[in-house]
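A single protein chain has been omitted; all remaining protein chains appear in their positions.
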Amino acid sequence: MVTLRKIASIVKGKLIGAPGQLIHGVSDIRNGVPETITFLLNPKHTKLVEQTAASAVIVNDSTLLAGKNGIVVESPRLAMSKVLKIFESKDHQPIGIHPTAIVYESVKIGEKVCIGAMAMIGKNAQIGKGSIIHNSVTIGENVVLGDNVEIHAQVAVFSNVKIGNNVIIDMGTIVGSSGFGYETADGIHHKIPQIGSVVIADNVEIGANCTIDRGTITDTVIGEGTKIDNLVQVAHNVKIGKGCLIAAQTGISGSVDIGDFCIFAGQVGVNNGIKIGARSIFIGQTGVTKSLLGGKIYSGMPVREVGETNQRDAAYLKIKSLEKRLKNIEEQFAK
Amino acid sequence: MVTLRKIASIVKGKLIGAPGQLIHGVSDIRNGVPETITFLLNPKHTKLVEQTAASAVIVNDSTLLAGKNGIVVESPRLAMSKVLKIFESKDHQPIGIHPTAIVYESVKIGEKVCIGAMAMIGKNAQIGKGSIIHNSVTIGENVVLGDNVEIHAQVAVFSNVKIGNNVIIDMGTIVGSSGFGYETADGIHHKIPQIGSVVIADNVEIGANCTIDRGTITDTVIGEGTKIDNLVQVAHNVKIGKGCLIAAQTGISGSVDIGDFCIFAGQVGVNNGIKIGARSIFIGQTGVTKSLLGGKIYSGMPVREVGETNQRDAAYLKIKSLEKRLKNIEEQFAK
Partner (left out) sequence: MVTLRKIASIVKGKLIGAPGQLIHGVSDIRNGVPETITFLLNPKHTKLVEQTAASAVIVNDSTLLAGKNGIVVESPRLAMSKVLKIFESKDHQPIGIHPTAIVYESVKIGEKVCIGAMAMIGKNAQIGKGSIIHNSVTIGENVVLGDNVEIHAQVAVFSNVKIGNNVIIDMGTIVGSSGFGYETADGIHHKIPQIGSVVIADNVEIGANCTIDRGTITDTVIGEGTKIDNLVQVAHNVKIGKGCLIAAQTGISGSVDIGDFCIFAGQVGVNNGIKIGARSIFIGQTGVTKSLLGGKIYSGMPVREVGETNQRDAAYLKIKSLEKRLKNIEEQFAK
């Protein structure tokens, strides 16, 4: 339970109304609950600011708050991310090592680390201070985890992987699986051993049930601040730049090189060995068949700039008009 | 081992032939095995009713059974679902809590519950009567499971998730992963904490290695009787209606609202925030880019009614015919 005053100070906004209003949670503006705070995120819901049963609203325009408690900020969405943090209930992992966890003597563990039940920490691994390893996690030999890392339940991290600070890996994800590399001779696919590893930079977040393959000789690399959704495949030797957003079920094939601040909507596929320039944006289900300079929005399979893909889609209507015009000519000609 | 008489009574069919015929299993009609029962599911296999080595056949037309033991029912497929149940060999989970399972004292457990080896049940969780939790499962704090729920090995369910009666969750699936929500300011993607949860209604079944994200403020909801295949992504705040069928590798983006009895073939993708009307059917790989009224069959990327997608596909032939007609005109004109 916090006061509206406290929330205003956390989101650095201008308080309007009763500073002492108690807030014990958050609700949706379409379904506001008394003694909670809500957010105007969608202009379609402007009328709900007055109507909602929530006790306060965060808006970006003070004139909307006539008679209502609230806080005015530039970005209600950014404010929401801060307010939700107040009310987030973390799983209460006690600091220390659960008696059922298996931790080799050679493991180096920083201060205030939590290691959950039935976790398995391999030889010579290092775990930075404040990191949380949930239950039933596998951490391979020689893995290095930075500070304030959170590894959720049932994740497996293969030997030698390096993970930076403030990284979050959600449940069920695999880091360091073997790349899909074979050399075929006489009809037999010979496995190419994958002796590289994975390097994950600071502030990276990876969703649930993803697969991040280790490199063949060098490492697979995920750049600082990149965020990855669920069920994403990152193949061996891929390099991903900084600040990328990669939505669910996207697949990045081997040795792809992705620049900074690229955005992939869901189910995008990227071919082997392609180079993607910075600030590329891909519409869902795009099939990235060739290297791209970046800085544009792309879509379609094979990939094209979105405007071109849309023109091609519209060409169907053009065929109809062409047929009409041709018929007209044919008729005139027949006279 | 059961008699044909017993099976006829279970499937509520009309027995033809020897009621005392012993049946010890099930076989495929194309590869029938003596002392088993088989099913005519495909009209192409009608001739096999007489030829199969199986000792009895379930059909929907008594005239096919000349001289053969069998059972006549309206739907042989529905009968098959009942007969297979007789011969299903369940993993023999003994009732009770395996000594290696970790179950907090505050957990409430109903009658005849099985909790497998190395399962982890968080504080204040509730498990309804007759439920089976297989080995190496993670159940978070405050999770509520209804009666007769089956949670297969290696599943992880995050704190606060609510699961109804008769729900089945297959191996490796994640329920309650964090939604993919970020607010970008000054090039930094700030995580929006996800404090909602997941509510799964009665009779829902979820396949293997799926990911079901928890909601941001409100809950992600899966409606009564909906069935989900493997590797499906359900993002935060999604609402799925009753009785839907969602095939493998389909991805539903955040805040999508899906009506009752929709069918998604495999690898369908649905954009953020879309509303899909009841009884929509989607062909495989459809890219659902906009809201739809429902009650129709849709396909293509971008999505269209299937007839329109097919016409567009056929337009290629039209181009060829237009070219021919145009050439004809050009030649006449040139004379």
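For clarity, chains are labelled A and B in written order, and residue numbers in each chain start from 1.
In the analysis below, contacts are C-beta pairs under 8 Å (C-beta built on N, C-alpha and C of every residue); 3 or more make two chains touch, one makes a residue touch a chain.
Keep in mind that this is a model prediction, so the values were computed, not measured.
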Among B:Asn209, B:Asn237 or B:Ser255, the residue in touch with the chain that has been omitted: B:Asn209
Absent-chain contact - pick from B:Ile10, B:Leu64, B:Ala117 or B:Ile297: B:Ala117
Residue of B:Asp28, B:Glu183, B:Asp257 or B:Glu308 in touch with the missing chain, whole complex considered: B:Asp28
Hidden partner interface residues of chain B, rising order: 26-28, 31, 75, 77-78, 80-81, 84-85, 87-89, 91-92, 100, 117-118, 134-136, 152-154, 168, 170-172, 205, 207-209, 225, 227, 229-231, 243, 245, 247-249, 261, 265-267, 284-285, 313, 316, 319, 322-323, 326, 329-330, 333
In chain A, positions touching the absent partner: 102, 118, 120, 122-123, 136, 138, 140-141, 154, 156, 158-160, 172, 174, 177-178, 180-183, 185, 187-195, 209-211, 213, 216-218, 231, 233, 235, 249, 251, 253, 267, 269, 271, 285, 287, 289, 301-302, 312, 315, 318-319, 322, 325-326, 329, 332-333
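In the analysis below, only the chains that are shown with their structure count from here on.
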Centre distance in Å when chain A and chain B are each reduced to the mean of their C-alpha atoms: 26
